[in-house]
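Everything on this sheet refers to the single structure shown next.
Shown here: the complex without one of its protein chains, the others still in place.
Labels for the chains are A, B and C, by order of writing; each one numbers its residues from 1.
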């Protein structure tokens, strides 16, 4: 039997809080998604003014961060035309995101969930996702 | 020009809080979704132990409550075999829910959003959705 | 942090072995799927002569058994016309199976995976899935 660590409902809220706080600082109302380690949604928030098109993008980014185990911005580089992974954004029913803003949530060397941010530019979304993770580690005392 | 009333991010949280409180009383960890009046997701929560299969069901119930403008349990009755609305659960890409637990959120006679609950029986999901609405009206002072 | 039990690769093979052995006794080449507790596929086998249409049905049954937490034959009864859960087979992108042959795999009171069988009648598929579980408990020494 395998023993899996998974983000709890309360820990997912910490990621939401960290992302929302950063989004307010940036002045960009964001869509924020948190999944478990298997890519299934735990929490989603669309701040007032967050983009409708970013609802599914944020969810896909969190999914990809959790289950493909890399930041979605890393896949963006790996999947450019000319690269051997070109085309991976079409897989998983189109839910494999290669736009920056999705990150795995790592605790004690294990991926326990994913966080995905969307509504800004890809760079702004990455910045907000990283801030969510930093807030998560600081608030919970957990370490990567 | 139309002037649309829409649930805010903060008001959506009140619905989540009301549903989660009722779910804890019932001892059933629920998936809870809140959409705006256009059916687009504002907030989603899966409590620890909420069913994976209920993630999309809760979202579909909230969508249907908001945009089809009836409780999903009402559609369940209207859509039984032999009824003229039979088959409507196949529409909208399969996202039209006819399982109880989705309700429109009405303020001042206008639908401003939808709430959807899933993980219990249909009857339990309806009970939890109704409690979320009651809590919402009591907390915000708004009226249907 | 949640602590989740999940079927291992080797334990999934035991379920495949138990189902295949029963299928041979019944003289019905089966499609056999085993998922983890989150509904994600671990192993799939189509025996020589198993139906092509049963590939996705077996996978959907195992998914449903794991994440909706009931035997798919139980949902068949709950979802008949006239019942409040009628229509649930349309949810989850059509992957919610309500045809007998999908069962949760329970160990120590927790669902650790799902098993799904397809190619026979619904009754034969249930019989084969139950035999797979019985073989699993006997071989591993684990208990429900």
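Note that a residue touches a chain if its C-beta (ideal position, glycine included) is under 8 Å from a C-beta of that chain, and two chains touch if they have at least 3 such contacts.
If you're wondering where the values come from, they're calculated on a predicted model, not measured in any experiment.
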Touch partners, limited to displayed chains, of the chain removed from view: A, C
Per the touch definition above, residue among C:41, C:74, C:106 or C:142 touching the missing chain: C:41
Option from A:68, A:99 or A:131 whose C-beta touches the chain left out: A:68
Where the missing chain touches chain C, by residue: 8-9, 40-48, 52, 55
Residue ranges of chain A at the interface with the undisplayed chain: 2, 38-39, 64, 66-69, 81-82, 84-88, 90-94, 96
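Everything that follows uses one rule, which is that only the chains that are shown with their structure count from here on.
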Centroid distance [mean C-alpha coordinates] between chain C and chain B, Å: 30
Junction residues of chain C, two or more chains touched: 2, 38-39
